[in-house]
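So the structure is just underneath, and the comments pick up after that.
The complex appears here without one of its protein chains, the remainder shown in place.
Let's turn to chain A:
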Amino acid sequence: MWTRGVRINHPSIAASVLEENAAAVMAPPFTPYTFIQCPCSDSSTFNRRSPPSTPTTHHHHSDNDDNDDDDDDEHPFDPRAPRSNYSLYPLEYLLYCEDCHQIRCPRCVAEEIVTYYCPSCLFEVPSSNLKSEGNRCTRSCFQCPVCIGPLSVTSLESHPDPNTLPVPDNPSAAPHGGPYILICSHCAWSSTEVGIQFDKPNSIHAQLAKLRNGGNPRMTAKERKERRKDLAQSLGSSYSSSSASGYTGYFADELDLDLDLETQFSNLKLFYQSQLANANTGGVGSGSSASGSGAGGAFGDLGFTSPTSLSRILNIYTSASSQDKKAKSRIGTMREALDSDEGLKIANLDESEAIAKLHAEGHPGTVSTSQLLNQTPQLHLGEPHLHGRSRFASELRPIPYLLRTKRSKRCPICRHIISKPEAKVLTTRFRIRLVAGSYIPSITIRPLSLPNASTPDPSALRPSKPAQFVLTFKNPIFEPVKITLATPALTPGRFPSKVTVLCPQFDIDANTDVWDEVLKDGDKRRKKGESMDSASGAGGVGGGQHQHQPAAGKIWERGRNWVSIVVEVVPASLRKPSQDEMPVLKEDEDLLEIPMFVRIEWETDAMGDEVGAVSGKDRDLPKLKRELAYWCVLGLGRVSDQG
C-alpha cells in the first residue's frame, strides 16, 4: 500500500513520429525523474550465464570507443537495455534493511502473508479457506466481465431505482423477491445477457457454480450416474455395463458432450487413482490397497495410498524431493480410460453451429482480448471445452473478485522485518516500514536557468547545444555523508550524449533537527557564503539570485542537509551524420537518460544494533565507516528532433 502515492514519472508520447517523418507533435512538459537500480540485480544468477550483451547492443557500443575500453572489467550500466527495466525502481518502491545497510527492492525481500481479504467486501478470509475454496471471493462479489466494474445483485422483478446506488455487498438491499440478476452499474451489462438468473440474493458464488451460461443447471456427478443408468436401462438390459466399450458408441454421445472440465478432471483423477491402486498391488487383483501397500511394499509404495502413519513421518523428515521419486516401474500397468465416467471424452469437431453464430453476430458479438484474458480457465470449469466458442460474448462469466493479501517483508539475509502492515483489513497503517527514502539521499533534478540564458523552454534539449541541470541531493540521515558520483562520459545507446558532472565529490551535512537549523541559521549562512565566495570567486549568494556561473569542482548551492551540483550535457543529434533522414526511433530513444553511479560514505556510532557486526577490536573505534553504492538513472528530458 505504500506504493500508492507514486507519481507518474514518464510523460506520454503522443505518437510523435509518424510514418513519413512527419513533424513532431508537441509533447507535454517533461518531468525529470530518478530511478535506482537495486544492487541485488548485480549478484543475480543470470549474469554469469547470459552473454555480456546482445549482438545488436554490441554493435552500438562500437560507435563510442570510450565504452569499449572498460568493457572488460565492469560494464557501465545501460539504462536503455531492456533488462534494466527489470532492476530499476523509483525510490518510493525501495525498502532498506537497517542491519545489513542495504537497499531492498521488491525482488529481494522475503514476503510473509499477514491477511487475506476480498478487496470488494473487505472480509478477511482465513488461510485455511484458500486451499479449499480458491483464490477468489466466495461470497457475492463479482466483477463485470465486460468492463471489470463491480456487479451488484438486483431483483429482476422491480426495476432498480436509478437514484439509489447499488450496494454490491449487501444482499438485503435487493428489496423484492423473485429471480435476481447481477448487473453492472458502469456499463449496464447484466447476467441476463448470458442467461443467468438466481433464486436467492445471497451466496451468488455457490449458485453461479451450479449454473451454466444460458441458465441450464450443471449436471452433478450423481445425476450423471443416474442418467447413465437410465439410458442403459432404456436401451435394454442386454447391454451390461461390463461390456462398456460396446455401448458407449451408441448413446454416451450426449453425456460425453455434456462432460464438463471439472467433472472430466475428477473422473480422470478417480480413474487413475484406482488404476494406480490396482497396479500397486502387483496385479494380484485385490481391489483394496489402502492398507496393504504401505506396509508390504518397498519405500516406493508410499504416497499412492491413504497416508499411513509411517509414510507421514517419512514424508516430513526426509528431503522435500523424496516423495516425488516414486517407483515409476510400478505404474507400468495401467489401462486407458474407456468412457466418460473414466474421463474419456470424444471430441466433437463439428463447429458449424459456432461458425453460424459468428456469422450472425459478427464482431460485436465477440469479446476483446482483454476481456478474454480476464476469463481465467477456472471460470469455465463448469462447461465442456469451449475452444473457439470462448470468443462469444454469450460465454462470458461474471468474475469473482480475486482475493488480496497484506504482506510483511523481511530482509532475506538477516531475516529482520523491514515492513509489516497492520493485520486489520481496514487500516492502512504500517507497524514497521523502513523505506529507503529515509536512508539514502534523494535526488531532484531541475534545469538550470541562468538569467542570461536564451532558451525559452529549458526542458526541450537541443542537439549539440549544451544544457545544464541542477541536481539536488538531500540527506535524510542524521550523519553527514560523503557522496561520490560517476557517470560515463558518453551515455550508452545509439545516440551518445556527452555528460559532465561538474562536481563529482562532495559532502552533505547531517539531517539535523529543523529547529537547530533555524537557531543556527545566521551562523551557517555566513559560513556558506564565505566558502562560496572564496571558492567560486563570483558574486554573492543571494537567495535565488544565482549570479555565479557553474564551474568545475564547485558545489552550486548548499543547505542544511542538501547540496546542489551542476551537470552539463551535450545532447546527441538524433540524425546520423551520414544521412539526413531521421532514423526510426524506438520508444523513448529520444530520452536523455544518464546512468550515474552513486557512492555514499558515512560514519555511524558502533552501537547497540550492530553488536553482531562489530568485532572486539572495532569496539574501541568511536565511529564505524559505512558505505553504500548503487547505480541510478536520471531522466533529464527529451532531445528534440529538429536541428
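To be clear about the criterion, contacts are C-beta pairs under 8 Å (C-beta built on N, C-alpha and C of every residue); 3 or more make two chains touch, one makes a residue touch a chain; residues count from 1.
As a working rule, contacts and distances are computed from a predicted model.
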Inset, instruction - Pick, from "Actin-related protein 10", "RNA polymerase II transcription factor B subunit 2", "AP-2 complex subunit alpha" or "3-isopropylmalate dehydratase", the protein name that UniProt gives for the chain of this complex that is not shown. - result: "Actin-related protein 10"
Legend entry - Contact partner of the left-out chain, one of A:97, A:211 or A:344: A:344
Inset, instruction - Check each of A:407, A:424, A:498 or A:626 against the chain that is not shown and name the one that touches it. - result: A:407
Inset, instruction - Return the single residue from A:135, A:185, A:484 or A:500 that touches the missing chain. - result: A:135
Inset, instruction - Quick one: say which of A:261, A:510 or A:551 touches the chain that got left out. - result: A:261
